[in-house]
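Shown here is a partial selection of chains from the complex, left in place.
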Amino acid sequence: MNLESKIEALLFWKGEPMPLKKLGEILKVSPGELIEAIASLKQNLAERGIVLIEKEDDITLGTNPEISSMIEELQKEELNKDLSKASLETLSIILYKNGASRADIDNIRGVNSSFTLRALSVRGLVERRLDEADQRRYVYKPSMELLAYMGIASLDELPEYGDINASIEATAKDLEEQLKAPDGSNA
Amino acid sequence: METETAHNHYNVKTAAFQGPFALLLSLVEGRKLFINDVSLAEVTEDYIKHVNALGERDPAEVSSFIVVAATLILIKSKSLLPNLDLTDGEESDIVALEERLRQYQLYTRLAGNVKALFGKNMIFAPEGRKNDVLVFLPDEAITKESMMTFARDALGRIPKKVFLSEVEVKKVISIDEMIDKLTERITNSLNKINFKEFSGRAVSREEKVVVIVSFLAMLELTRQGIIHVTQENNFEDIIMEKPSGDESWDHIPGL
């Protein structure tokens, strides 16, 4: 049995997101081998009923989004598809920046986002994690659940993701310098 | 008396705006304008009227609207009084406001993408499997006492008012403070114009806001040649004249 099939089997058995690191340990393979096998699995699943969702350190399997409406009808549990304007803004920041601190989000929206962030965490649409770059603060990341709700297998399937990501980086840098300028604090 | 347009803009429900950028962006986009100093100057009066209508909301919340209002008034003053010298700090406040507003505009546009996709064609994880339960497997950590402690801790962590609306502010300033400061700032740079009559009458916050808005409107009308402003000597009252046979005097907002 090849590595790709083993990954497929493990993900199926687990039924929820698995960290790449854990997979590497179980299967006793290098990160390079793992990533190669995942890419191949993803490609082989392309036209099938099952899709592979990737998100930084985690992967999981889910149903092909094209069959969404049929499954929704079969599902007993009610889905909450409502998002307020505040939630949409906050999610768009977290998605297109691939994670943001509360300070980043507050700064962009010009309002305190802590309640929106709590509500989004409760719904499992965002995940709070310690920032790897600065262990004293948290970053909010898109969850697998969020990608699944949007029917995308990875962030780069977001419309305009590539363009936006490049321009966001540049703008953020500019703005940071502006805000650092003497007396340029409030605006 | 207000013009029809001004009246309509005034009626936009301010309560619907979560923060200053949402309000400001809606005013700019409502006029189909791009974000720049010209468009910001154009919507300044409407913005201030909305902020004034916020009334007795949470002071911290109102304060974040006021911080933006202060920068807008600088932009407006500069557009009306090209000779007004702005400090470096004021210049960078203006640039930062434009950029933050553009950034906010970008994410609200992207929020449209999120809205378009969310809940439409979803990916489903496997439904909970019934035959998952194989055996009963407890854990030594489950005791009557530990369960009580965990329940108490969970309750203790909940913020008192979880969804109370609150706005981020770096420093809280009141609308009165802002208006006093700006009135001083602008009139000082216009040593040809005495503003005493205006500001002397204003006592309440509402009156002061009216003063600022009226003052800006007056300058606007001056620039457009609708009224004629003269002043005999420094520190004397501004004399506002309407060109004969014209009723535009009646149309200055707030007077």
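Going in written order, the chains are labelled A and B, and every chain counts its residues from 1.
We adopt the following convention: contacts are C-beta pairs under 8 Å (C-beta built on N, C-alpha and C of every residue); 3 or more make two chains touch, one makes a residue touch a chain.
Note that this is a predicted model, so its numbers are computed, not measured.
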Number of copies per protein chain type, counted over the whole file: A x2, B x1
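Keep this in mind: only the chains that are shown with their structure count from here on.
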Centre-to-centre distance between chain B and chain A (centres being mean Cα positions), rounded to whole Å: 32
Interfacial residue positions of chain A with respect to chain B in the complex: 15-16, 51, 53, 60, 62-66, 68-69, 71-72, 75, 79, 81, 83, 85-86, 88-89, 91-93, 95-96, 106-112, 114-115, 118-119, 147-153, 158-160, 164, 168, 171, 174-175, 178-179, 181-187
Touching residues (chain side chain B, partner chain A) in the complex: 18-22, 64, 67-68, 70-71, 87-90, 92-97, 99-100, 102-104, 106-108, 110-111, 113-127, 129, 159, 162-168, 170-171
